[in-house]
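Of the protein chains in this complex, all but one are displayed in their positions.
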Amino acid sequence: MIIILKRNPDQSKVDIFVEEFRQKGLDINYSKGETTTIIGLIGDTLSLDMDLLRANEIVEDVKRITEPFKFANRKFHAEDAQILVGEGAFGAGKFGVIAGPCSVESYEQIIEVAKRVKAAGAKFLRGGAFKPRTSPYAFQGLKAEGIEMLLEAKKVTGLPIVTELISINHLDLFDEVDVIQVGARNMQNFEMLRQLGKLNKPILLKRGNASSIEELLMSAEYILAGGNSNVILCERGIRTFETATRNTLDISAVPLIKRLSHLPIIVDPSHATGISALVKPLAKASVVSGADGLIIEVHPMPSQALCDGAQSVTPNEFDAIMADVKLLCQMENKAL
Amino acid sequence: MIIILKRNPDQSKVDIFVEEFRQKGLDINYSKGETTTIIGLIGDTLSLDMDLLRANEIVEDVKRITEPFKFANRKFHAEDAQILVGEGAFGAGKFGVIAGPCSVESYEQIIEVAKRVKAAGAKFLRGGAFKPRTSPYAFQGLKAEGIEMLLEAKKVTGLPIVTELISINHLDLFDEVDVIQVGARNMQNFEMLRQLGKLNKPILLKRGNASSIEELLMSAEYILAGGNSNVILCERGIRTFETATRNTLDISAVPLIKRLSHLPIIVDPSHATGISALVKPLAKASVVSGADGLIIEVHPMPSQALCDGAQSVTPNEFDAIMADVKLLCQMENKAL
Amino acid sequence: MIIILKRNPDQSKVDIFVEEFRQKGLDINYSKGETTTIIGLIGDTLSLDMDLLRANEIVEDVKRITEPFKFANRKFHAEDAQILVGEGAFGAGKFGVIAGPCSVESYEQIIEVAKRVKAAGAKFLRGGAFKPRTSPYAFQGLKAEGIEMLLEAKKVTGLPIVTELISINHLDLFDEVDVIQVGARNMQNFEMLRQLGKLNKPILLKRGNASSIEELLMSAEYILAGGNSNVILCERGIRTFETATRNTLDISAVPLIKRLSHLPIIVDPSHATGISALVKPLAKASVVSGADGLIIEVHPMPSQALCDGAQSVTPNEFDAIMADVKLLCQMENKAL
Partner (left out) sequence: MIIILKRNPDQSKVDIFVEEFRQKGLDINYSKGETTTIIGLIGDTLSLDMDLLRANEIVEDVKRITEPFKFANRKFHAEDAQILVGEGAFGAGKFGVIAGPCSVESYEQIIEVAKRVKAAGAKFLRGGAFKPRTSPYAFQGLKAEGIEMLLEAKKVTGLPIVTELISINHLDLFDEVDVIQVGARNMQNFEMLRQLGKLNKPILLKRGNASSIEELLMSAEYILAGGNSNVILCERGIRTFETATRNTLDISAVPLIKRLSHLPIIVDPSHATGISALVKPLAKASVVSGADGLIIEVHPMPSQALCDGAQSVTPNEFDAIMADVKLLCQMENKAL
């Protein structure tokens, strides 16, 4: 960390300031120029609060040289991580496709979709049981019953299941869930992240719609620092001024995160724009930009879906998407 | 609600579509023009999902005429709401000022600040006990002990206390807390909102940094629909492209929310920009734009604060802010 | 266009309001329900100002059903447009690659780059002669001399040249330029667009960094309505809250624009993020999401570039990018 001091700071204050760092076990690189004095701190600076340092009256500015995350940092984990779930996997040459309806609506619906997405090549079944909805008057999911139906579908098809947790108090209902999804709205629910850090189960961590890439990695750090290294990141669109699409898919986040972190990163092309016709081109773009997987909403009759119908593709459309995804994965040397 | 159909829709599908609304008890205003067919729905359309309707193959677009919230809607509550807490109040001519440190750090600190802000005219004491922090390595608050200290400060000064809840599981620690704050990151933690709707205690609901004004009101609706009408809204800055300030204070939200809702709305000029020198001008702007109160971070030694020091003002600076706020409140016919 | 009236409007005002539309030759679809009155306008509503209509005291809201552009609208031009330039082309099955340095710096530099990008498969040479720079102290381009050098490079390699116009007063220097680029900052320089509409030369119109997709198409409409139908659109990243990349590439804009318009759309993966290591994955993503071409910055020694070095790739890196682009174009049935 580099601390740039204001011009002509009070030397006694500088001494006290520097001494505090020394007592924290940090090495000091002190450089006094004619007009600028710079303090370099070497050691574990993760717990230093940049805002606090900036508030000090002798400080002009503060700059991190290393990222504020450690467990999620590629610098300390050169090899790609691979998260194995059932017969599928994410990362290190493995491309995982999760598919299914926005919400579980009935036994028949989830079984039908599960069979179709499995036949098309998906290795994981998604389906919302607990739904976070902007309006208190909107359908909130089948809850415990929805999870039961997902488990039935798992029995029938063998597909591991992925579903969203919206309150840590529901955790006992998730015992047999294979991958726990943390939704965009809970990406900074730090109490939840902390609890999930104690599990030994894959966590699908979706980026908040106004969260930076660094904040996403810091939220992953909460889980990893707790001891659970099974984190799958997910880019699902951010909120911008453009209203033609519900969100703006930040496709650059995929190759950038691959450089910053060893964790797998997948893309949700359905939530990214809210427009089903864009799912295919964005799914393809995700593969070639380096993503380790996809999560796609598939519904037998999108116009009858109880939520997010506008962004769901039909099973037939999903077949066509998977045909292209397979070809591109081959080119990218990734195994589905 | 207005539904605009695509050109030349299949009439049998239109009939089925319309019949569904009729069965939900809605009145239908059906208008078929040469090129455009429009369906007007009259009645309680709150539970209709616009995205779902848009996904229907015969639909071109859907438009709400009334807002999707009812309990938070000024149309149904012409009079300003007033939330009374101790000797202070928010709304309907009453201007409430909440002040105190970002986090409670020690008994001495909180008592000192409490006395100073009370002397300056604040009617409520704030202080974080549970702190949501982007980094797992940052100070996370004194937790239960912090609440104890706040209660001590309340005993000494008589000021009601305001503090943030970050997990619904901590609720029993908040029995004697006067106003429960829902932070920006939890604005769409719907499980938490639902629980708070069952209490009979004022809730300070902060706007998420990427949440629209409508979404803020929908989150208030969760609490109100649950039976708790004591909601105070708070504008605290939104995330934009501008990086010179931490957030961008959306001052227009204040007069706009006063038109849309009868609920009191206060402003947090400290988090809005993260720069202590801007707190005073923004506090003044808040008063004259129609806000019903302020929440301001005050710390005896900002450069030593354990969090958010850069945005905290000193007790002396707070005195100066309050002098101006009092004058402007007088002009606005609001009682502090 | 649909106009929704306020409840119980003054009938005499409604009559005057409706009569005005009738006099403009529009057909009226008038529908009065119990609570809602709706006016549908059929005919050429392009020149109606929605804001003005909304300002009328009897109006609740106004909604366009058709897009506010005509010449740029796919509804009126079902076939993809194709813009031919020299031996290359954009659109309708043709994929055009433009490459070259951010700015022309010397005769040797531009010739070297031109040869290399041609060998790699680019069909067009780019190079800035007039550079719009945020700072008045930054390098502003070689101007007329830069255009001379580009024309020399064209002679040597046969590559048509693409360069940016920053003032309509420089137009006479652009006589032999093959494609005139309108930069992001001039996308809404309507006087310039109007002048370019009088030419019979391809215009590369870059999206403004805070312009919506609709605004981009409206700017294209200025050129097309003037009589010049040779417009190539370019997505080059928008400004969002994310600071890890200079801009956020809005990849969804590509397939969305293909649906809204028949005009070719290309992508600039260099300006999109400002990070050279991301150019390759984003170039690939562009091809498979449906783009009709690419514009890529290539510099022999990026660290010595006089502008935008951080986002330029070397000729060797460009070779590798083109190898992948060719493969993907084959898959997409597009001819380079």
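Read from first to last, the chains carry the letters A, B and C; within each, the first residue is number 1.
In the analysis below, a contact is a pair of C-beta atoms (placed from the backbone, for glycine too) under 8 Å apart; a residue touches a chain by one contact, two chains touch by 3 or more.
The structure presented is a predicted model; accordingly, all values stated were derived computationally and were not measured.
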item	value
Option from C:Lys24, C:Lys75, C:Arg133 or C:Lys198 whose C-beta touches the chain left out	C:Arg133
Options A:Asp10, A:Asp27, A:Glu87 or A:Glu145, residue touching the unrepresented chain	A:Asp27
Residue ranges of chain C at the interface with the undisplayed chain	46-47, 49, 51-52, 54-57, 68-69, 132-139, 166-169, 185-186, 188-191, 194, 208-210, 215, 218, 221-222, 225, 239, 274, 302-303, 305-312
Positions on chain A contacted by the hidden chain, ascending	2, 4, 27, 29, 31, 33-36, 38, 40, 42, 60-61, 63, 65, 210, 239-241, 243
On chain B, residues whose C-beta touches the chain left out of the figure	210, 212-214, 238, 240-245, 248-256, 259, 272-273, 275, 277-278, 281-282, 284-290, 324, 327-328, 331
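We take it that only the chains that are shown with their structure count from here on.
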item	value
Centre-to-centre distance between chain B and chain A (centres being mean Cα positions), rounded to whole Å	27
Geometric centre distance via CA averages, chain C-chain B, whole Å	40
Where chain A touches two or more other chains at once, by residue number	210
